[in-house]
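Below you'll find the structure, written out as structure tokens, and then a few comments.
One chain of protein is taken out of this complex; the other chains stay put.
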Amino acid sequence: MTKMKAAVFVEAGRIVLEEKPIPDVGPLDALMRVTTTTICGTDVHILKGEYPVAKGLTVGHEPVGVIERLGSAVRGYHEGQRVIAGAITPSGWSNACQCGFGAQDGAGTAHGWKPLGGWRFGNTIDGCQAEYVLVPDAMTNLAVVPDELSDEQVLMCPDIMSTGFGGAESGGIRIGDTVAVFAQGPIGLCATAGAKLSGATTVIGVDRIAGRLEISRRMGADIVIDSSREDPVQAILRLTGGRGVDVAIEALGIQDTFEACLRVLRPGGTLSSLGVYSGDLKIPLGAFAAGLGDHKIITTLCPGGKERMRRLMSVIQAGRLDLSPMVTHRFKLDDIEKAYDLFSHQRDGVLKVAITP
Amino acid sequence: MTKMKAAVFVEAGRIVLEEKPIPDVGPLDALMRVTTTTICGTDVHILKGEYPVAKGLTVGHEPVGVIERLGSAVRGYHEGQRVIAGAITPSGWSNACQCGFGAQDGAGTAHGWKPLGGWRFGNTIDGCQAEYVLVPDAMTNLAVVPDELSDEQVLMCPDIMSTGFGGAESGGIRIGDTVAVFAQGPIGLCATAGAKLSGATTVIGVDRIAGRLEISRRMGADIVIDSSREDPVQAILRLTGGRGVDVAIEALGIQDTFEACLRVLRPGGTLSSLGVYSGDLKIPLGAFAAGLGDHKIITTLCPGGKERMRRLMSVIQAGRLDLSPMVTHRFKLDDIEKAYDLFSHQRDGVLKVAITP
Amino acid sequence: MTKMKAAVFVEAGRIVLEEKPIPDVGPLDALMRVTTTTICGTDVHILKGEYPVAKGLTVGHEPVGVIERLGSAVRGYHEGQRVIAGAITPSGWSNACQCGFGAQDGAGTAHGWKPLGGWRFGNTIDGCQAEYVLVPDAMTNLAVVPDELSDEQVLMCPDIMSTGFGGAESGGIRIGDTVAVFAQGPIGLCATAGAKLSGATTVIGVDRIAGRLEISRRMGADIVIDSSREDPVQAILRLTGGRGVDVAIEALGIQDTFEACLRVLRPGGTLSSLGVYSGDLKIPLGAFAAGLGDHKIITTLCPGGKERMRRLMSVIQAGRLDLSPMVTHRFKLDDIEKAYDLFSHQRDGVLKVAITP
Partner (left out) sequence: MTKMKAAVFVEAGRIVLEEKPIPDVGPLDALMRVTTTTICGTDVHILKGEYPVAKGLTVGHEPVGVIERLGSAVRGYHEGQRVIAGAITPSGWSNACQCGFGAQDGAGTAHGWKPLGGWRFGNTIDGCQAEYVLVPDAMTNLAVVPDELSDEQVLMCPDIMSTGFGGAESGGIRIGDTVAVFAQGPIGLCATAGAKLSGATTVIGVDRIAGRLEISRRMGADIVIDSSREDPVQAILRLTGGRGVDVAIEALGIQDTFEACLRVLRPGGTLSSLGVYSGDLKIPLGAFAAGLGDHKIITTLCPGGKERMRRLMSVIQAGRLDLSPMVTHRFKLDDIEKAYDLFSHQRDGVLKVAITP
């Protein structure tokens, strides 16, 4: 067998299932047979032509699967192992990687840094909404899935959970902190869970959709605010007696939530930003204390690498968090175009879909 | 003697020398006889009415002097000791102080936080452009000056040096870093010196004034860029082979330099902001990598407290840095209105003035 | 009323209830009427004469009570408020405090540092096993108890919980870590809870007493090891596939557990030490990789101050942790000698006692 099915970006508005050759395996690669994958908000941006990728590229960056074939230089794995790889697949050896910034991996550049360079699947190389996917730098990126965990249980690890938890971690949350998370989509929900797991004792989830606020509570929010009903900035300042929160996490990617984060921060607080923005941002003078408030703004791109994946899977295995409520719909790969239709229109209360080739 | 001379804010455009009563000393206070002080850019904002303070307030926040009288509860000092206090005088006991944010001291509030609350001299209480100044929470704030150091040698410690060094420290500079400092006024020059002292091996000073670039070299810049002659963003990207800098320090407080800092940052880099802004700021989408560049933006208000002052004086005592070239003009307190005139118009190449009552 | 009852150290082997004058209130002090307190292992060392204190000193350092009278310079509180103070009562203004080391507060020294200097109650000043206790530097140390919480619910905050959590925090625990806690007495149990609350996904509790291992599970241990039945070092290395743990917490204070911590650490791991040792310690060459294993050993003395207390109470208020199972016995202050007898002999499965004046 030399052919496989793959969801391919054809042009703005069209991602279609096509036949492609199963790729050759280079010395450092591994070929993974995909058993479960999912669609991400970023894929919708690609679909709409808002984020440019090459025509003919296979999309998708959240693979769960089985090792089909290993590159000649790959050691420490064997065929048939069940594995995941992160959405971000750092080389491991670039200068950026050696500084702890694998997501900004500049493996091909003279100095070793490239913005977003670690994001390769479905961006600069073929992705995993396909029957097979080639995992680059396999020894850096393949993480073996514990037998006890199902595909769906680990399906959020490559991107959603790593990103959401990254937002909590970059916030430097300490025991006893009050944390607000703006937007409770999949990433915001994981940020909420990550904040709780990091020791925050008041986690406030904000969204406009009642169903999401309900899940927010299950993921660890102590308090939820429906921003379609009340101004979340006023509500949070009231809840904190005018003090504000220690850490505010932005999980939507728009001016409104970015700004709200600043407005609810106590002096010396941290805005941990996860959103993908589509325009310039404004920092309001007052909320920024004219630059004198000892504020921190930090952005985090989904951390990758096998050790990251191992840690995230250990959270699930230890029963600290159950992300299965997030998988609201299931599709066969053959029906992926229907899945895109549902997901891109956010119909039927969809949070995440599971795609099985 | 019960009266003293003090430079008082009367109305926008007028700071005048007046007679005022020498203040009473509360149990935790110390009365300092001021021997040397200086004028800060912030004082000019006050003079112009751009930063509001109460009419009748004595301005100034950079005191060097001698202990004249101690509050009844103050231990560990004696009258006649030569001391300084920081521009920021934290209480020591607020929640903000206990979290390490003395500059955001909310000593009077229920929750213990207040933006800029640690800045009291010449802001919420009488300042030190006077013959005497009352130092609040004296045990937290009075730092004894080593005999070897002159008044002028330590005159920059309370504000300029603490702020500039704070910018370098908040940047998290590591050995081998490349650092750009935008604007080489007094604070930028101290940030340049602080970056070098922190282990940066390429420190790039940027300004439009040739004289400042010359001092910048003396303060530790390896490379200087005259932004009146070339675009500093282009120049820095060229100098770093397209990689960008690890840390960029903003020391002016305008959109232009803030934005330039972002444009020269490598992915994962830190913008350490010291400027006092006077309007909303814009974050350009591209320079911010749409929120995916693992960037950090951090603001720092001048750290205060006696331990901070002790450390800064130790830098000077150890010969690591000589800030005396910064004192370009000297005035008696009686002539402080002339000093304001010179300093506010930035005439005659003035960097900092020394005022002696 | 000018007299009160107090548990006083008379000589090795004798702590007795005596009448003493209710203390005068200095300008920075607060007089607290004690409503609940407890006995600590350290008090037993004092009782036995193993830790020297002045004869006639009132012992005890874990006060819950009500503000009876405030010093003339104290602001922000009012009489009748229910409060706690930490076992460690830093001044807030010493150099050590300004460096974040309030437990090593050298308020009375020239340079501002003193080993254990922040521990004053029942050590260098009268403690709280009495009807009244004088809280020094009240504005730094008094934390208001939320109405929802009972005395017993916050009784562990001043020492046991602050120390145990401090061990987890000093370990720098990250999401996904494996942590072993050696000894599951009150402090070890709080370290176990703190490790879980910090994101550890495998928390291993070690002790020789079955009853403690049972509570250990309730406090958050994923795995417990009965060291009277199997060698915990072997067991932990087996459980971790030979890798070892990321962080090992010592909570007993003897060579055996200190050494076991080192033996179960992975390279680059952290030994977080909480125990009070009574002799020199040995670091075994092999477990220390001859000094080349990138190991860290860090000791933590109970953090104090009102912000610390506020954070710990927020953990309880948020329902993250219930320490009430630790209070196994209750006594009136009049019967404190019986309480010492029970506690010092560790009879009847005692973990902690509540003493009510």
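Letters are used for the chains, namely A, B and C, taken in the order the chains are written, and counting of residues starts over at 1 for each.
FYI, a contact is a pair of C-beta atoms (placed from the backbone, for glycine too) under 8 Å apart; a residue touches a chain by one contact, two chains touch by 3 or more.
Everything numeric in this text was worked out from a predicted model, so none of it was measured.
Looking at A:Leu17, A:Val53, A:Val66 or A:Cys99, the residue that reaches the missing chain in the full complex is A:Cys99.
The chain not shown here is touched by just one of C:Gly13, C:Gly80 or C:Gly242, and that residue is C:Gly242.
Only one of C:Thr58, C:Gln184, C:Thr300 or C:Ser314 touches the chain withheld from this view, namely C:Thr300.
Annotation: of B:Gly56, B:Gly108, B:Gly176 or B:Gly279, B:Gly176 touches the absent chain (contact as defined above). Only one of B:Gln255, B:Gln317 or B:Thr356 touches the absent chain when the whole complex is considered: B:Gln317. What chain C contributes to its contact with the hidden chain is residues 96, 99, 101, 103-104, 109-111, 113-117, 240-244, 253, 266-268, 273-285, 288-301. Seen across the whole complex, the unshown chain contacts chain A at 26-28, 72-73, 75-76, 91-93, 95, 97-100, 102, 107-108, 110, 112, 137, 139-140, 305-308, 310.
Contact between chain B and the absent chain runs through residues 165, 169, 174-176, 194, 197-199, 201-202, 222, 310-312, 314-315, 317-318, 320.
Rule of thumb we're sticking to: only the chains that are shown with their structure count from here on.
The set of chain B residues touching two or more other chains comprises 99, 110.
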